[in-house]
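For this depiction, one protein chain was excluded, whereas all remaining protein chains were kept in their positions.
Here the chain labels run A, B and C in written order, and each chain numbers its own residues starting at 1.
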Amino acid sequence: MSQRQLGGDLTVAGTSAPVRSREFVGEVVGIEPIMGDAAVLSVDVPMTVVHGLRSGRFFEITCRDEVAFDPLLRRPYSVYRIDAERGRLLFLVRPFGRGSAWLSRRRPGDRLALLGPLGNTYDIGPTSQNVLLIAGGVGVAPMVMLADEAIGRGLNVTFLMGATTVPGLLPATELPDRVEYVVATDDGSKGYHGFVTDLAADYVRWADQIFACGPESMYLELRTAIGPHRIGRRPTVQVSMEREMACGLGACLGCVVETRHGMVASCIQGPVFDLDEIIW
Amino acid sequence: MSQRQLGGDLTVAGTSAPVRSREFVGEVVGIEPIMGDAAVLSVDVPMTVVHGLRSGRFFEITCRDEVAFDPLLRRPYSVYRIDAERGRLLFLVRPFGRGSAWLSRRRPGDRLALLGPLGNTYDIGPTSQNVLLIAGGVGVAPMVMLADEAIGRGLNVTFLMGATTVPGLLPATELPDRVEYVVATDDGSKGYHGFVTDLAADYVRWADQIFACGPESMYLELRTAIGPHRIGRRPTVQVSMEREMACGLGACLGCVVETRHGMVASCIQGPVFDLDEIIW
Amino acid sequence: MSDELWTPDLTVDLAPNNPRELRLANPVIAASGCFGYGQEYAGVIDVERLGAFVSKGITPEPRGGNSMPRIKETPAGMLNAIGLQNPGIRGFIRKYPKLWARMSVPAIVNISAETVDDYAMMAALLDEQPAIAGIEINVSCPNIARGGYCFGWDPEMSADVTRAVGAATTLPLIVKLSPGAVDVVAVAEAVEAAGADAISLINTLVGMTIDVHRRRPTLGNVTGGLSGPAIRPIAVRMVYQVAAAVRVPVIGMGGIMALDDLLEFVMAGASAIQVGTGIFVDPGLPIRLIDELTEWMTRHGVRRLDEIVGAAQPAAARQFRFAGVETAGDSA
Partner (left out) sequence: MSDELWTPDLTVDLAPNNPRELRLANPVIAASGCFGYGQEYAGVIDVERLGAFVSKGITPEPRGGNSMPRIKETPAGMLNAIGLQNPGIRGFIRKYPKLWARMSVPAIVNISAETVDDYAMMAALLDEQPAIAGIEINVSCPNIARGGYCFGWDPEMSADVTRAVGAATTLPLIVKLSPGAVDVVAVAEAVEAAGADAISLINTLVGMTIDVHRRRPTLGNVTGGLSGPAIRPIAVRMVYQVAAAVRVPVIGMGGIMALDDLLEFVMAGASAIQVGTGIFVDPGLPIRLIDELTEWMTRHGVRRLDEIVGAAQPAAARQFRFAGVETAGDSA
């Protein structure tokens, strides 16, 4: 995955100007409720930031008042969607702890300190025709952007989404029309009754690639569920790993994931990893 | 001044019910600019809090997001004015450091954690007819409430106000009509050109009592300016001392003022002191 | 957990080896220096509901305290340099035991001195007083006989104080450790061996700030003690290490601001906790902690606090003793 590393992005696609800094200030222009208690935050940012952005990459956002030092660290958030024409980033934020609660309380006009884009991306192979996307809860964020990309490339997309109960599901209207959208709920209140990963087995032979984003437990379930149906490492599975981060730039080594290549920083050599490379 | 101490207020005047707690939550219902960069914050609070409140007393306000611990300590704010009918406290806040900046950014609907009323009060003696009030900058807050009280009692009130420049002056409309309002600016842009304390000398013989609120340096100037005109300790001078506070209840001894009676906690035996009792 | 009705048992005896016992209705104690003499918060919270409270530090003679400023806020914390302003042991005895006799909440006296004899003298005077539930020995004081080296930094000096106080009174003795010691576990073991009924920790860490406008130290006393949430990770670590090493009850404190913080100390090995700075910023906190702990224990089927004391300790707890050293951590 070295081609997806950070270094390659220091020049903005389409221009020859090097990006001097990935630290910038954005302005909140909208905040809309979605998926129960979550919200989609729209942030106006410099055009160059949005340009060429791909799914999987994330931004480190300062989640506190400028004058306060608590909570201290930035929080990483995947890009949920972009509006390239207006230079706008959309994030999907579920209020969980102190940082996300603060972020969920922003109002239009508020300013946000962002650092990014950071990390690597999900990679759709040049020969792929059928792609399976699997989202667990708020992990849906990069999957929506990936669905947009895949549809843009004319691929067949099946999108599996799991949530605890109905309100946690992504509304189908958020996805491109051509996507096949299948849902599962833990309590059976809509769609399949059980884990979304149970549904994956049926698509293994069909899919050229599988992409997933959700909690680590989902990846383990997924590996078990699809294992018997895979032929060797086909189809490949790309997953986004969640780690607490400090720097986001490979400097602190606080966010490592143990892979067959050693302890690697998930903020630069991830967050997207090949499922089979990770040592669980 | 022992009669003005905290213990005496544990029963709300007019009721026999003891106040169970002076810790409560208020709701911001308005925030209006005043005196340049300052603001008047209107906060709806339980009726019992406002009942019988007198000038000089203050509230300790938490100036941070609920989930953050920075800035940690509450800030003391004098009551600027009350609306007894609606159960409303008005505070005058000048953005200075981290706490006041946070407070100045509140919007209607925001909730505030308050502790109070705390401290003692300015005391108008039963025989006083003429009272001189002197305010320096944001120290005007308790003086406005005291002017309301004095006018309510039918006294003659002269109100001297000093500020660096014109915008820092209290608009005359904030004071009852019957108050004689005299201003001074350091740069002479309005009123007397110089320190407000220079004006005080003229009123020493007239005044039965002097009340002041401002920076400590103002009290020292005042002492010097009125000294030659006083007869013994007449008129008495009551001043409000500014101290950084932690508890506000006499428990930490962090806010002491050195007086002829020793090191006393300015949050309970103050903030109002007899000028002549303080050891400078 | 069965279906029968039960309420969790929050009581704790902080001096199980002492015939006089130190029984608390619950493990929430107001910390020394942050609760005056138990009277100051009477109009704000129901003091009687506390597990106990500890008085401001008392010294052999009256003290006027340090010059101002005495407190300074710091990021998620505060510095204080009160300088032990107090009426002295005799002034204290004239006033407070009488007042405390009217209260049912256990009152603990915190004592500070600069010689072993002075500690013992104060303990002897307190021994005769009614309404005193125990003594907390503050060893974070300079030992005059040792050129001002802090008692609490040295296991032997801390043990000397403990022994001398123990000889002067039968009251339950809590020794309050200083976080300035290079090996707080060694101090804890020494005071346990010297007869401490319980160990409390941590006292504040020495810090200072500079007023860059005036180009001089902010506090009148130059340095002060750092407390509040900022120091909590250090306090939890020390409680975890000390609790693994001693058998007497441990009382944890340092930056407790919420139930999760209390649970951290308890799971680290504390049988009770103290709240200091948290009371200033949130006076209702101690009482809320009691209510929330009761609710939490009920929800989690924890019938007695004991069941979770030290829950985060490894099975072979004592092995941990040098973990903080061997894994260093401070040069990660």
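Things worth noting here:
Keep in mind that, in the parts below, a residue touches a chain if its C-beta (ideal position, glycine included) is under 8 Å from a C-beta of that chain, and two chains touch if they have at least 3 such contacts.
Just so we're clear, the structure is a prediction, and the values are computed from it rather than from any experiment.
Contacts of the undisplayed chain with visible chains (whole complex): A, B, C.
Listed residues C:66, C:158, C:200 or C:271: the one in touch with the omitted chain is C:66. For the chain left out of this panel, the touching residue among C:18, C:39, C:80 or C:274 is C:80.
Which of C:28, C:116 or C:267 touches the hidden chain is settled by the complete complex: it is C:267.
Note that of C:172, C:225 or C:249, the residue touching the chain absent from this view is C:225.
For subunit B, the residues touching the absent chain in the complete assembly are 69-70. Where subunit A meets the missing chain, the touching residues are 6, 9-10, 19, 21-23, 62, 69-74, 113, 115, 243-256, 258, 262-263. Contact between subunit C and the unshown chain involves residues 33, 57, 66, 70, 74-77, 79-84, 112, 138, 140-142, 147-150, 153, 178-182, 203-210, 212, 215-217, 221-226, 228-234, 236-237, 240, 255, 260, 263-264, 267-268, 308, 311-312, 320, 322-332.
Following the convention adopted for this analysis, only the chains that are shown with their structure count from here on.
If touching chains are joined by edges, the resulting network of the protein chains shown connects every chain directly with every other.
One simple way to say how far apart two chains are is to compare their mean CA positions; for subunit B and subunit C this gives 37 Å.
In this assembly, the C-alpha centroid of subunit A lies 53 Å from the C-alpha centroid of subunit B.
With centres set at the average Cα position, the gap from subunit A to subunit C is 46 Å.
Chain contacts: subunit A has residues 69-70 touching two or more partner chains. Looking at subunit C, residues 75-76, 229 sit in touch with two or more other chains.
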